[in-house]
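The structure under discussion appears below in the form of structure tokens.
Every protein chain but one is kept in place in this view of the complex.
As written, the chain order gives the labels A, B and C, with residue 1 at the start of each chain.
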Amino acid sequence: MILLRPDAGLPERSSVRAALDELQIVVEEARLVDRIAFLVTGGDTSWPADSLARIPGVDKVVPLGHDATLVEATLGQNGQGRTVSVGTASFGGGQVGLIAGPCTVESPDALLQIGRSVRESGAAALRGGAFKVRTSPHSYQGGGPAALSELAAVAREVGLPFFTELNDPRQVEQVVDRMDAIQIGARHMQNFPLLKEAAATGMPILLKRHMAADVKEWLLAAEYILQAGNDQVILCERGIKTADHHVRFMLDVGVIPYLKRRVGLPVVVDPSHAAGDWRLVAPLARAAIAAGADGLLVEVHPRPETTRCDASQALPPGDFDSLAQDVRHLLALDGRELCEPLAGPSSSRNAVGA
Amino acid sequence: MILLRPDAGLPERSSVRAALDELQIVVEEARLVDRIAFLVTGGDTSWPADSLARIPGVDKVVPLGHDATLVEATLGQNGQGRTVSVGTASFGGGQVGLIAGPCTVESPDALLQIGRSVRESGAAALRGGAFKVRTSPHSYQGGGPAALSELAAVAREVGLPFFTELNDPRQVEQVVDRMDAIQIGARHMQNFPLLKEAAATGMPILLKRHMAADVKEWLLAAEYILQAGNDQVILCERGIKTADHHVRFMLDVGVIPYLKRRVGLPVVVDPSHAAGDWRLVAPLARAAIAAGADGLLVEVHPRPETTRCDASQALPPGDFDSLAQDVRHLLALDGRELCEPLAGPSSSRNAVGA
Amino acid sequence: MILLRPDAGLPERSSVRAALDELQIVVEEARLVDRIAFLVTGGDTSWPADSLARIPGVDKVVPLGHDATLVEATLGQNGQGRTVSVGTASFGGGQVGLIAGPCTVESPDALLQIGRSVRESGAAALRGGAFKVRTSPHSYQGGGPAALSELAAVAREVGLPFFTELNDPRQVEQVVDRMDAIQIGARHMQNFPLLKEAAATGMPILLKRHMAADVKEWLLAAEYILQAGNDQVILCERGIKTADHHVRFMLDVGVIPYLKRRVGLPVVVDPSHAAGDWRLVAPLARAAIAAGADGLLVEVHPRPETTRCDASQALPPGDFDSLAQDVRHLLALDGRELCEPLAGPSSSRNAVGA
Partner (left out) sequence: MILLRPDAGLPERSSVRAALDELQIVVEEARLVDRIAFLVTGGDTSWPADSLARIPGVDKVVPLGHDATLVEATLGQNGQGRTVSVGTASFGGGQVGLIAGPCTVESPDALLQIGRSVRESGAAALRGGAFKVRTSPHSYQGGGPAALSELAAVAREVGLPFFTELNDPRQVEQVVDRMDAIQIGARHMQNFPLLKEAAATGMPILLKRHMAADVKEWLLAAEYILQAGNDQVILCERGIKTADHHVRFMLDVGVIPYLKRRVGLPVVVDPSHAAGDWRLVAPLARAAIAAGADGLLVEVHPRPETTRCDASQALPPGDFDSLAQDVRHLLALDGRELCEPLAGPSSSRNAVGA
């Protein structure tokens, strides 16, 4: 809707019309109380509102449409959401999954121990970092492809699918055959070449929200993936940067019910990065589930003082076990259920193939 | 701890010492790896770090102490919190209370209807505004002392205590004899003359956090009340101002467990002002309880389109009833209980006097 | 403009109309491309958009009007701003004034020395705090009425008017006869009882922007003052709270040209509280003037290590003198001039009375 200035007379109206004609935009005229408005009804509807607002005589342009049309179309007619599956793990549509593991892959033995422990507690998938995104070049940068292979081997051994982050479009081709799902980190939410490469694999993608992204920016990043033909997207909230420092990031718990009303994609929450302090992880996780989250992404480590990555937020395995119990209790509230692994350890890849 | 510049030699060290002597500050010298530090051990310890940092030769000053000492002392030895009671309603120490009612007092009949309804659902106290704090002078400013009298009469009729906001130190004396508790709104969190007047009544005070206050500022505002000799303080989180707009304010759910570890005062949550949208109120409320909140402050109205205040966030009475059920379920998780009114309606004032 | 849901049929249209009739709102119907809109043209136009949005069948309500009508009306026909005078000092309409002095009134001798020094450098007015607003009850709270009397005496001796902050509506009557202008601090920007009392004096009011206030909230606070019949308002930007810590607050330099296009009130800048570090004060002050500010409010102290208030941001007198020189150079850019005191020291009160 293009609003003319209240004082625009016939000549301005004509010149705005002429400018719109030049841009091949078809409009209808509407008479508001104090001014004329043009409503775009056809022609080239791709012109940005900002451009039209610079036509002399135009006061402002109010977009009435939606931006993330593919993402918004994922919401079912009755408001129900979709399920996205990663191997045996399911998220959304009433299924809630716990993803747990260390920040980074440091030793295969420790990894195996953690993997078995979190599976025992009820985790549906593992997490672990091979290609780390570190603020400082002087910090530990992750183990790279070798670490990813270790992670895949442990996941198979434990019998769970796994999530790991990629951050370079060139990595995708290199390692995609060893992966179950691609995690896109917060800092790469708007790395569109990476999103396109990841989307092209057809693999499930967990898309973290940038710590300064508003909902529109987040959904439009997901829109890039859907536009590339891949709708296996899991949205992951992990906290917003604010002026506060009692938490590392402020978990936007309200975004969960907001998204549930607007899109059909599953929404999981990473309480570990939000809290930045292991003592706050379980309460934040419970809050996320109580607000409707379809899953959790939790960092777990039995001896955090010996890891070089995110030690402050790593939950001890015993606390993760209690948290899983709490989640089961909370899910009873609205009839959802925890997606838990079957009794015996079996390869998630076989499970997928079956 | 006063850190000298790494290149500070003997003369600088002497001149800093002389400056500290002049300010009557007693220090001990400590030799760090690359520099000298002075540790304040006595004398006039009231000098701000900022002032000491301007002494030539000083690099920086790291305060090691705490600011809100009275507030932090409310935490029990074993980490347990205190109960603050407002008439028959209790908050903290395992007791959880629901405070519900309309944004503002508009008609005694509607108020009575809402009051009976929320009591029936399980509310422990009423809320309602008489002296409103409105961003625009052109908005409805509240009914003033007459509205407060109506609110008090309805509360007695219904048999619940009530909370209402004061925003002018001159109001305190005028109306305090008709009140059960004083609510301090977010915008007045640092109105220190008001805090001192309110504190002097000895009445319970619900202190909302400003939408841009960090935890330190909030606790120091509470410290003003405790320093005035009144420790009946309930902290109320109601959302932080951010760049996001899907919620009106972002509920800081992480501050609940953070505060539980640091102070013993009850922490309640106002999901209505955080959400700014009634459809998000119940999920935020559930999240708050799951994270450990000691109570909720909820706006309820049966016909929001007929109220001039906060219509978008008013919860229909039926939804409030469901929410109270959810809260009972959630509290079972950690053995807390909902503080509910006794069966028959009775004056909260009598209850207090008994 | 009230937008119905796109799927609203005749029955919904009738029921919305009936609800609007009940609220005594007169509307015209407009047919947009995909839906019906009602445009409010008369009747009771005081209903908030939020309330109308809760009428069943309404999708959303887009307010088309302005809120701060009195403040916006201060802008001249050709976009020129107004001058507000405080004794001999003028701000706005091409006049730029420097307000300088210590954070707080600690000793009459030091105050007199600073006053003479800043007048010599070109300050048009003094500043100094008597009633301080301190985050902690354990910080120095200011000298109260006695300090205000000292400040007034020194200002008369030096021959400059002065600004000082009030923060309690009860102070206004008590001390207004000794004051030249009332400063409202950032934390009291929305203390509406205080604004009304201050406005009623008819005295010039310097209204600081809260560190989390958006422009609308700030202008609506000014609207309270204008609605009370006092249009002698100077707006003062002092920095916004963000997640950054290299500056204490982030100076919103863009708000200066933005306000110049929207309102006619003078806009001054407080670079001292924004910076929180004396080494950044002069560059911020130059930036403010280059962006069009009508004045500066600067903390100056010759021995900051001996003051208990805001030591880190106090500018040494020599630096203030250089800054005043820079300001004169910058003002040549757009033909504005520095409002400087006349040669001999004379009472500002006499000047006003003359």
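Basically, a residue touches a chain if its C-beta (ideal position, glycine included) is under 8 Å from a C-beta of that chain, and two chains touch if they have at least 3 such contacts.
All values derive from a computational prediction rather than experimental measurement.
When you scan C:130, C:253, C:268 or C:297 for touch with the missing chain, the hit is C:253. Residue C:275 is the one among C:275, C:300 or C:339 that touches the chain missing from this view. From the options C:36, C:291 or C:309, the residue with contact to the unseen chain in the full assembly is C:291. Contacts to the hidden chain, counted on chain A, fall at residues 19, 22-23, 46-48, 50-55, 67-68, 133-140, 167-170, 187-188, 190-193, 210-212, 216-217, 220, 223-224, 227, 241, 304-312, 314. Not every partner is drawn; the one left out touches chain B at residues 1, 28, 30-34, 39-41, 62, 64, 241-243.
Within chain C, the residues in touch with the undisplayed chain are 212, 214-215, 240, 242-247, 250-258, 261, 274-275, 279-280, 283-284, 286-292, 326, 329-330, 332-333.
Just so we're on the same page, only the chains that are shown with their structure count from here on.
Centre to centre, using the average C-alpha position, chain B and chain C are separated by 28 Å. Chain A and chain B, compared by their mean Cα positions, are separated by 33 Å.
One simple way to say how far apart two chains are is to compare their mean CA positions; for chain A and chain C this gives 41 Å.
Residue positions of chain B touching 2 or more other chains: 212.
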